[in-house]
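Sharing a structure here in structure tokens format.
Selected chains from the complex are presented in situ; the others are not included.
Naming follows writing order (A, B and C), and every chain is counted from residue 1.
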Amino acid sequence: AEKKIIAVSIPAADHGWTAGVVYHANAAAKEINKAFPDIEVIVKTSPSASAQVSAIEDLSATRKLDALVILPHSSEELTTPVKAIKDKGSFITVVDRGLNDPKIQDLYVAGDNIAVGFNTAKFLVEKMGGKGNLVVLRGIPTVIDDERIKGFQDGIKGSDLKILDIQYANWNSDQAFKLMQDYLAKYPQIDAVWANDDDMLLGVLEAIKQSGRKEIKFALGGNGMKEIIAKVMAGDAVTPVETPYPPSMIKTAIYLTAAHFAGHAPVRGSFKLDAPLITKANAAEYYFPDSPF
Amino acid sequence: MADLAAAPPRAEPGWSIGWGDAGPFLALAALIAIGFLVNPDFLSANNIANVVTRSAFIAIIAIGATFVISSGGLDLSVGSMAAFITGVMILFMNWVAPSVGTAAIPLGMAVALVTGIACGLMNGAIVTLGRIEPFIATLGTMGIFRALITYMTDGGTVAIDRSLRDAYRPVYFGDVLGVPIPILVSLAVALVAAYVLYRTRYGRRCVAVGANEDVARYSGISIPRVRTMAFVIQGACVAIAAICYVPRLGAATPTTGLLWELQVITAVVIGGTALRGGRGRIWGTVAGAVILEFIANLMVLSDFVSEYLVAAVQGVIIIIAMLIQRMSKR
Amino acid sequence: MNAAPAPPSPARGGAPVLRAERLAKAFGGVPVLSDISLDIRPGEIHAVIGENGAGKSTLMRLLSGYLRPSEGALWMDGEPIAFHGPADAQAAGIALVHQEILLAEALSVTENIFIGREIGRFGRLDERAMRAAAAAQLAEIGCKVSPRARVGDISLANRQLVQIAKALLGTHRVVIFDEPTAVLTHDEVDPLLDIIVKLKQRGVAILYISHRLDEVERLADRVTVLRDGRMVGSYEAEGLTPHRMASLMVGREFASLYPVRVPRDIAGPVLEIEHAHVPGFVHDVSLTLHKGEILGLAGMIGAGRTELFEGLLGLRPASFGAVRLHGKPSHFASPAQAAAAGIGYLTEDRKGKGLLLGERLAPNLTLAALDRVHTVAGLDLAREAQLLDRAVASYDIRLRSRDAKAGQLSGGNQQKLLLAKVMLNDPSILVIDEPTRGIDIANKSQIYAFIQSLVQEGRSCIVISSEMQELIGLCDRILVMRSGRINGELSGDAMTESNVALHATSSAAHEKTSGRNAHG
């Protein structure tokens, strides 16, 4: 029989998390290509939204795609082009950043960004007795970032936790380091920090360490980066919890898509990975020392 | 004086392409040949149409940049200006759509054009009145345009109203006699630009200013006016590009136009325009834009480059393309 | 064509240092020089003369390693030698003073002089030593600029002197001067010629190119004449008059240099400038130009003549008590406005401010007068080509190909192209700054005739020149400027070299004899 072709289109490794995505996507492709002789998985990375639009156009212009697994750079720009692929009869799996029109996808695999923000906020409210000064670092202006912030704000609603400041650090450790240094210079009393991604948390921790300031009780991130999980496992006082947002979700998505062709039961629907709080107790489940993330 | 009569007639830069300027086209031809070897699908009508249509975008902006650069300037703000114009246009169309229906589209196009011209005017004024190095001036406005649209849209994302989507779609996806509309638009822009650069007073002055400011001044040319005009042309080109691309992108997002300035400048330089000014090549620029898009396409179509190494291979190909075009020169 | 070679002169040096044998050079297949053989002997000044475009500069570049010959060979001290670049030639002791000024404007005088052979130990520069050496070198050739001045800030003439200082640095066996005096005034020429004679006495072999045939007569021991890229011959200078040289250059009997003065009606004022101030350069200058008049402006470098007119045209900040054009108060914010009002200005700096050297000839020609080729359908390139043909014919611009870039024209032909460019706007008042800089004698006389014909047509002309004779031969009246002021006015019989020189240099004449009272 003809080989089934599964194209995987993901962002290039532009920060830690997406590097993880690329790693897991490549790993899945290798494994599946080996395990299922009837399926061919092609992975393509794109450095920008418009490059990604081009890439899926190119893939579908030159061969028939049985399925497309896509982690869109941004929802708006990819919606129409992915729909065009769908209209040619491909099976569409969307990962993480959704499309504007959910009807396009056959399968959706994502993390729960609202929960990422909300669960972290709840933890802080509880541990800080409902009051204290917070500073927040956010990523790049996107839906995902907005959702996390919204979830967080909902989570502290009703408490006396106060957000002193919130600024973009673009999911970048370096910028987060600088921003945290500046927060520290600006506010004499900071009780807790939330960086909505672990790349940024690395920078935050370094800045706190350098300042020698002791009043900061918590510095939390999110995403399940292995370095941070390790801290949680080790019972770190300042970073005792974490929320998962594993880049390996791409692998899950690819496997599910492959199963659609290899297995006999069709796979469809929406798989939302929850974002439970990772604590010392369950951290080991989330620790993958060989992953690049 | 006998020599004079014997002087061979010479191809003027202009509609026809002289041999000395063949570099970028040779590089393009070489690339197409490689592409075919790598993957025969490369030459499928479909693929070629896709790639050229896509390149129209950078091509149109780069045509504007050809004016700016040949007049001795530089515009780093084009990418965020494109995002800004796209955003303003979409906001405007979405706002009037409820009352005027699909008439919002031509109105939106007019607004885009006016916005583009205004942005260009602003760049030009800062550079000429403020006498600030164009690199810095447009680096500044790059931040300004980007931030303004982020501010206006509360985070930078704004999508075109569903009611307009289908009516607007043909501007990118439609074709006339099989030729996609963006290609037609970019050809039209290139024709007009070539006319302006090679066949009008303004074009001559533009290149003169880039070649030697003093000579231009002593020849009665107003340098601020010529420079500002180049930035205005650039703004208009960005607007035209945005107008064609709104249907493809369907939205302005915080990453719209990111790093386009680098692609644009690269297209211009690969095309044979001197980065130091004094020499502009419209058709070369178009070829440059197509080259860049073909390289990216080739990366997608070829299977033997590790995903991590794509950028490296692209870098190498760009350098080789430049070598080819250098070598063809003498 | 080859004339019999001059007999070797036992008095001077004997064996040649440098010998060229059947040199030829072609650019892109177009021959520019062919079959040139000459020898250069120690302690001898060997002049090379020829019309604009004859190939003099090209020959000099071949001799000094800037170009490589297409055919032929060079011999040094009887050994064959080939230069792979100017550095090789310099190492062999051959220095070239370029016709075009080749200095980096952004750098200081000292820096320019020492580029490529900085003084210092272990890479560390000895600034003081270089400055001292530069100062000494400049003083020796009579140049008064500060070694610290930025080259971009000094006048063209001073740049030329700096360039000479640069070439003369160190020890040499052969020094080639390509029109070193073209941009110098009389008073600056003398110290330079003294230097050249001194070099000669030291046994240095000198190659000397100039269109000022009186200088050649004064200096040269031998003269080689080029015409259309070929040798006419080498001659002993003894008894060779400027007139004879001119005839050899042009290949026919040469008539007179200056046009016969035709009596004209010099009517009322066309341009009146009152109380002009150009900060730093011109102080309270007033002058009047009459219809049909050729008004000369004499002075030494730095007198401020150029700046006066740059100020008038809005090219630099300036203030005026009044400017009246044909009696109407006027103000020009830019050369474009002045051109529209009928004033044309031809810059003295053709390379820096006059022509786009990397551009072809036609766009250069029409750059300041694009309206002439503009139609509703855009630029009319056919018409532009016609205009170029006409300019080439009427200004006798010699070129090897229409394709040429302006920078590939010989110096003199660049000047003629520039003149054509300015005339394209059909000015009724023409200000020419150094009209014959670097122009050969035949062309000079053409340009003089041309200026004469302009005023006969009822136009008016201001000639700024550092060549006193040309002002005297051409002008109806001469204003002499000194240190930014008008220091005297001469007309009729009072226009003599000594009077011009007196007013140009002596402050005693200041104010008293200056101004309108002398007007007659």
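Operating definition for what follows: a contact is a pair of C-beta atoms (placed from the backbone, for glycine too) under 8 Å apart; a residue touches a chain by one contact, two chains touch by 3 or more.
Because the structure is a prediction, the values reported are computed rather than measured.
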item	value
Chain copy counts across the complete structure file, not just the copies drawn	A x1, B x2, C x1
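Rule of thumb we're sticking to: only the chains that are shown with their structure count from here on.
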item	value
Central chain (distance from its CA mean to the mean of all protein CA atoms)	B
Length of the line joining the C-alpha centres of chain B and chain C, rounded to whole Å	44
Cα-centroid distance, chain A relative to chain B, in whole angstrom	34
Whole-Å gap separating chain A and chain C, where each centre is the average of the chain's CA atoms	72
Touch list for chain A against partner chain B, complex	12-13, 22, 26, 42-45, 47-51, 53-55, 57-59, 61-63, 73-74, 76-77, 79-81, 100, 140-143, 145-146
Residue ranges of chain B in contact with chain A within the complex	39, 41-42, 44, 46-47, 50-51, 54, 57, 150, 155-157, 159, 165, 247-251, 253-256, 258-259, 293, 296-297, 300-301, 303, 307-308, 310-311
Interface residues, chain C side, partner chain B - complex	30, 315, 334-339, 345, 347, 352-359, 363, 366-368, 370-371, 374, 378-379, 381, 392, 398-403, 421
